[in-house]
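Below you'll find the structure I mean.
Apart from one protein chain that is not included, each protein chain of the complex appears where it belongs.
Moving on, here comes chain A:
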Amino acid sequence: MRFTRLRFLIPVSCLLASEGCTLQGAPSFPVVGAYFPDWMVCGLVGVAVAVGLRVIFLLTGLDAILSFRLFTYVALGVIAALTVWTLVFGP
């Protein structure tokens, strides 16, 4: 079951992670000789999702009906980060 979810996620992770299509493996990512933990990748995904959604919502005009935009986008980013953790790294 886990693997099907992973396979579904691989195209997404190809876009998001600097590692490319190699998210499977240890929950620790080598970048120029240093290991970065999995939660840091999740955080980057969260930031990227928040920024991306902001751009998309601005373009589609959805942004106009939102209020408390800072809290909303931060919450959306957090949800995205936690989703990645649950699906890819979590138990």
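Just so it is clear, a residue touches a chain if its C-beta (ideal position, glycine included) is under 8 Å from a C-beta of that chain, and two chains touch if they have at least 3 such contacts; residues count from 1.
Here is the rule we use: contacts and distances are computed from a predicted model.
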Report task. Between "Iron ABC transporter permease", "Na(+)/H(+) antiporter subunit B", "Multidrug resistance protein MdtN" or "DNA-directed RNA polymerase sigma-70 factor", choose the name on the UniProt record of the chain that's been left out. Result -> "Multidrug resistance protein MdtN"
Report summary line: On chain A, the omitted chain is touched by residues 2, 22, 24-28, 30, 35, 37-38, 65-68, 71-72, 74-76, 78-79, 82-83, 85-86, 90-91
